[in-house]
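Just one protein chain is left out here, and the rest sit where they should.
Order of writing sets the chain letters: A and B. Residues in each chain are counted from 1.
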Amino acid sequence: MGFFERLLKIDRRIIFTLIGIAIALPLFFNVSMFVETTPVVKGVYEVVESLPEGSKVLVSFDYDPGSMPELQPMAESFFRHCFSRNLKVIIMGLWPQGPLQANWALDVILNEPDIKAKNLRYGVNYVNLGYTAGNEVVILRMGSNIHAAFPADYYGTPLDDLPIMKGIRNFNNIDFVYNLSAGYPGTMEWVQFAADRFHAVLGAGNTAVQAPLMYPYANTGQLVGILGGMKGAAEYEVLADRPARGVRYMFSQGIAHAVVIFFVILGNVAYFATG
Amino acid sequence: MHPSPDIGIWIGGLLTLGIFSFLYGDNPYYKFCEALFVGVSAGHWFITLFWTVFIPKLLGNIGIAIHTFRTEGFAAGMSDYMHWSYIFGGILGFLMILRLFPKIGWISRWSLAFVVGTTAGYYFINYLVSNGLMQIQKTILPLTSVGNIILVVGTFCGLIYFFFSKEHKGAFGGLARVGIWFLMITFGASFGYTVMSRMSLLIGRMDYIFGIWLGMIR
Partner (left out) sequence: MRREVPLLITAIVGLTLIVVYFVPHPPFSDLRDLFSDWFGVIAAFAIYLGILSLLKINVDKVYRKKSGWGFSIVTIMGFLLFVSVGLYEGSDFGEYGTSYYYLYDRIYYPLMATMFAILAFFIGSASYRAFRARNLEATVLLLAAFFVMLGRVPIGYYLTSWLPEGFRMGSLADWIMDYPQTAGQRAVMIGIALGIVSTSLRVILGIERTFLGGE
């Protein structure tokens, strides 16, 4: 068997090992990389920057721990941005894991010194409405009456008892909707219901698998912007001038991509060499 | 190296390695982790639905309805009667559960029909408007820039490719061929992003193993 034939028949566990090393090794080196920002990410950032103090931002956590490395850094930097601009944040989830992911992000951001100094209070500056079943029908219900979709918050407190929810009946009372999505239900449903039916201003943070599917919506203006994958998270951190996990992972991400490209080229060279 | 003192992190790390052991081959360690994953996922859904739907929505609304009837009787307003409607929702939901019993499972079709009808009704409008008409509207662009030409030609030719009622011959076939090129670029970009996504997820796990669990990364 020739060299290229042996190469084609290589045990896949060797490939797995090489991939594992390519991903893990860069994490040991604290390499800071330049992250270019793109117009689609700037779209989301600039909308948040333009919101006056006290504006109401609805954040929908539509993902589970499987998508955490991509979406959690986005959630954290978005929260940081909103709280530093004194915006009111209303959290919800169309996935049952979403509200817990939100609490995770809140715990990180609310303990940062500059945010902690603001003495933000639950029910006044932010609230977690939790999860409710119904997928996109929940968004539709929120369009007529948010209190009917969420009679109480995640901890059972009636919405009428929460100061932040006073005067909020539907999307007309929400200044910006930001959706973190890993699949269904997610950004597409938010575009179809919240943006198109109820004319909400909508931005999205998507996993890299989903991001290409959302570009037509950004092109039409149904979405003001998209954060796509870990790169999107890194871009938002750079725009907000607070590099964190997203930026830190970029070195590893780059090496991983280079390794995959190398494997594709090597596989093709071996394939064509063996005729 | 500063391993985490938290026993929970160690459990998480060992479960992570258990799933990764599948890369070597299927084995009981992986099967244990997989079975545990299925069980805890089901448990999480159960609890979340219990505390976020059944208690506040179903029982909460029925409770409000009963309380309103006790205090105001038949003098209650229309909006108060809406709370009673949750009983019908609950009944329809319960009918769904009867699917577990083959002899009377046919009645779950009523609930299923309601779900299918609701979904069909919403999808008919939403997909037509958001994914159809609005996309077509924004494709009608002046051909004054390369970008606009690409968008118009690409969308049109891509749609031509998907029209299988006419044979792809002649000029029609030529346009379909152009459509294939655009679709190949689309799928290539999707593949690139998919690689990015999967690698990101693995980076997160490696950070957990070497950073949070074993404390080898600062």
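Following the convention adopted for this analysis, a contact is a pair of C-beta atoms (placed from the backbone, for glycine too) under 8 Å apart; a residue touches a chain by one contact, two chains touch by 3 or more.
All values derive from a computational prediction rather than experimental measurement.
**Student:** Would you write out the residues of chain B that touch the absent chain, in ascending order?
**Tutor:** 6, 8-9, 11-13, 15-16, 19-20, 22-23, 31-51, 53-55, 57-58, 82, 85-86, 88-90, 92-94, 96-97, 99-100, 106, 109-125, 127-128, 130-132, 135-136, 139, 147, 150-159, 161-162, 179-196, 198-199, 201-202, 204-205, 208
**Student:** What chain A residues would touch the chain not displayed?
**Tutor:** Against the left-out chain, chain A lists 8, 12, 15-16, 19-20, 23, 33-36, 38-39, 64-69, 99-100, 103-104, 106-107, 130, 132-135, 137-138, 140-141, 144-145, 148-149, 154-156, 212-213, 215-216, 219, 229, 231, 250-251, 253-261, 263-264, 266-268, 271.
The rule is short, and it goes like this: only the chains that are shown with their structure count from here on.
**Student:** When the centre of a chain is set as the mean of its C-alpha atoms, what distance in Å lies between chain A and chain B?
**Tutor:** 15
**Student:** Given the complex with chain A, which residues does chain B contribute to the contact?
**Tutor:** 23-24, 44-45, 48-49, 51-53, 55-57, 60-61, 118, 122, 126-127, 129-131, 134-135, 137-138, 151, 186, 189-190, 193-197, 199-207, 209-211, 216-218
**Student:** Please output the residues of chain A touching chain B within their complex, sorted ascending.
**Tutor:** It is residues 13, 16, 19-20, 23-24, 27-28, 30, 66-70, 96-97, 130-133, 136-137, 140, 151-152, 154, 156, 188, 191-193, 195-197, 207-209, 211-212, 216, 219-222, 228-231, 249, 252-253, 256-257, 260 of chain A that touch chain B.
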